[in-house]
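Supplied in structure tokens, the structure appears directly below.
One protein chain omitted, others in place.
By written order: A and B. Residues from 1 in each chain.
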Amino acid sequence: MSEREVMEYDVIVVGAGPAGLSCAIRLKQLKPDLMVAVIEKSSEIGAHILSGAVIEPEPLDRLLPGWRDDPPPICIPVERDEIWLLSKDGKRRLPTPPQQKNHGNFIVSLGAMCGWLAARAEALEIDIFPGYAASGIHFTEKGAVGGVIIGDMGVGRDGEQKDTYMQGIEIHAAVTVLSEGVRGHLSKQLIRRFELDRDSDPQTYGIGMKELWRVQPGKCKPGLVQHSTGWPLDTRIYGGSFIYHMDKDRIAIGFVCGLDYADPKFVPFEAFQQFKHHPMVRDLLEGGEILSAGARAISEGGYQSLPKTEMPGALLVGDCAGTLNVPKIKGTHQAMKAGILAAEHIAEKAAAEGFDAKLRDSEVVRELYKVRNIRPAFYNGFWRGFLRAAIETVTAGKLPVTLPVHADDKSLARLDQGYTPPDRHWVERKLPPRDRLASVYFAATAHEEDQPIHLQILEPDICTTRCTVEYDNPCTRFCPANVYEMVEGGAGKALQINAANCVHCKTCDIKDPYQIINWVTPEGGSGPNYQNM
Amino acid sequence: MSRILIIGEHDGQNLNLATAKCVRCAQAVGAEIDIAILGNGVDAIAAEAASLASVSKVIAVNADHLAAPLAANWAPEVVALAAGYSHVFGPSTTLGRDLMPRVAALLGVNQVSDIMEVTAPNAFKRPIYAGNAIVDVQCAEGQTIVGTVRAASWQAVDASGSGTVESRAAAGSAASHSRYIGLEAGGGERPDLQSAAKVVSGGRALASEENFEMVYRLADRLGAGVGASRAAVDAGYCPNDMQVGQTGKIIAPDLYIAFGISGAIQHITGIKDAGTIVAVNKDSEAPIFEVSDIGLVGDLFKVIPEIESLLG
Partner (left out) sequence: MKILVGIKRVVDYNVRVRVLPDGSGVDTDGVKMSVNPFDEIALEEALRIKEAGKAEEVIVISVGGDECQQQLRTGLAMGADRAIQVKTGTSLQPLSVAKAMLGIIEREQPGLVILGKQAIDDDNSQTGQMLAALWDRPQATFASKLTLNDGSVTVVREVDVGLETIEIDLPAVITVDLRLNEPRFVKLPDIMKAKRKPLDVVPLEELGVSADSNLSVSHFAPPAQRAKGIMVEDAAQLVQELKNRGLI
């Protein structure tokens, strides 16, 4: 392996999401002479961005005053909020809690907004490089983060260099900003290496699945924000839905399930599809067409799970640290604020050191602190959670107790120890997509077939032995893209990994009970091609 | 009335079926139909062309330099013959696609590529974005209409015609700057998957590389190309250049028979333009039955041998 070519920047930002782009923009606003680059593994900015999304505009007002005169391509002011408690055939309207009062907020396509932010970043002479995946960290002699290593391209399935082989370069920078989003693969390595989570609770997550639909004319009510809980989930599974009505007869519809569920037979994708068949929702969708579909994990641990966000030479911003506000189900404004704060810190100190203290002292963490007990309140079931959440809301998080947050990978119940999965009474489905493979089609996910499989199974024997007995291979069910299949081979069952279907949601890396699935980045440019998601 | 000149395709021995499909398309325009056969020693082929239904006249142009279908040599000939015709059509084969745009440019017009449907003598439908959208194309009055005819959209006319054959001398001579060297027919006896008129495909239900022999045997019996689903390729039953589908080959044979293929949308994307889709699958709920023209719920391990014995 020859020495890698090196490019030098003052700051390298990993991930062109709202956190990373806000950080880069703010940096250049404060210090126009800084050399700033943003690298992004997706083929185009926004292609891997999946979010509801209803956003609070405050950080946009701060970062880009005047943005309202030239807003992102999809930006609809919220008109009305509805919260529903669903039963199998019925629905009950609930009062809107303060965290879900969205007056003054906007329904956006976060992906389109990131494209819009990227254009502004380029106008500030920030170098943005989509299609390049940071696959490793460059460490300085002292063991500090000194930049990133771009993944090699043109490597075959067997690890051999193909004719198109191109060695990845190294990008060196005084400060590396990690804004990879939830369960970033580099963040995961660095958190472990620098023990950044030593003093925090484990992170906990949800899986968010979303579809973009064009419904029949007249059905979409632009500006309407609907959330639901209840059906089709039982009281032991945290989660709910969102339906955001946009423009041009388009609606964003999605479903979130907390990944701490116990039932190994549960299929989150199926729960989403069942939700779509609730009479209230089916009416909305019937006769419409799916434009796009996808999934992405969300971070739910909040305050308790926030790791130390700085290490020598680097810092974590946005959801790779976990700044999403769960009761609001909003992470974008938090991510942007964290990115802006990081930029202000770097502009002042030219180093990562001291950022963590600033973040913990900031409105970002204050906001997390206020709602810190709401998600863990649901560990004992829906109704207890609901009650506790109400109390926490009324007391604005001032009660002198902090509930601990637990890890998702330890939550599955053992099928060989008496757990019986409940009968979910789900209905026969008629709406597209028919199954996960059809859903993957709408994610337009693409991976060069001839490349190493990016889902590494660290102890593959477990899959066909312990896991089958203990949990009946739940990866075949929690993956929203049907990546994992147990197939009958000559020598009995074997795990088949359909890596090309992967939508980079990270659920498998999170939920696998043995923590033997290690998601690494495939060749740059691979993965979903979400449009307007 | 329109007068259409069709540039016939042949291999030196026989007329290509694509020519008979061009005639069908010309019929839809409602025109007087002539065919031009260019080559060397093509009188027998011209006679064959003249027997195609509704053909008035076949013009045979024999010359040394026309023996090989070099566009640089054929295009000026076609232009010379085109006088007096309202339309000049060619097949959307590699020959037609190579030749006809050169003709169009020499006639000063854009070409209508891959005609799927004729809506008026000067209006057509054609596919764009790999068939994901169909557009209407209108041609201006007073200018020759040059088009290529999409094979998968037209049935060949039969040989019930009685046109006349006329010989003409070549108008031009060899373009010295282009020289035909040779042709290497497709590897193996089996038709190439991408261009075969019939394709037999196998899915994961075949369960092994050895079992795929059944598919090859049936394909050979039918003179068909062989394809496979992504699942079969991933399972190692056959090489990946046999994969049909969104990430494999997108094909449009007249006949596509799928054994043990469930019909995921990614596979259907690869065959959506096939003429007739036949599906054999044990699972009556398999999505492929939603798109198949003829479906049979059954065990392929029984059905394939049965088909073979019925074919004799």
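Note that contacts are C-beta pairs under 8 Å (C-beta built on N, C-alpha and C of every residue); 3 or more make two chains touch, one makes a residue touch a chain.
This is a predicted model, so every value here is computed, not measured.
Chemist: For the chain that's not shown, point to the residue among B:11, B:166, B:209 or B:285 touching it.
Modeler: Selected residue, touching the omitted chain: B:11.
Chemist: Please identify which residue in A:97, A:136, A:154 or A:222 touches the non-displayed chain.
Modeler: With A:97, A:136, A:154 or A:222 as choices, the missing chain is touched by A:154.
Chemist: Of the residues A:44, A:211, A:392 or A:485, which one touches the chain left out of the display?
Modeler: Residue touching the chain left out of view: A:44.
Chemist: Need a quick check: the contact residues on chain A for the chain that isn't drawn.
Modeler: 5, 7, 43-44, 46-47, 73-74, 109, 111-112, 115, 127, 129, 132, 150, 153-154, 162-164, 166, 169, 171, 214, 291-292, 441-442, 444, 446, 529, 531-532
Chemist: Across the whole complex, list the residues on chain B that are touched by the chain not included here.
Modeler: Touch with the absent chain occurs at residues 11, 70-72, 75, 93-95, 97-106, 108-114, 127-140, 143, 175-187, 192, 195, 198, 222, 254-255, 272, 275-278, 280, 289, 291-298, 302-303, 306-307, 310-311.
As a convention for this text, only the chains that are shown with their structure count from here on.
Chemist: For chain A and chain B, let me know how many angstrom lie between their CA-based centres, rounded off.
Modeler: Computed value for the inter-centroid distance: 47 Å.
Chemist: Quick check on the complex: what are the chain B residues that touch chain A?
Modeler: The contact residues of chain B facing chain A are 204, 207-208, 234-235, 240, 246-247, 264-266, 269, 287.
Chemist: Considering the complex alone, what residue numbers of chain A touch chain B?
Modeler: Chain A reaches chain B through residues 434, 437-438, 440-441, 446, 449, 487-488, 490, 496, 498, 500.
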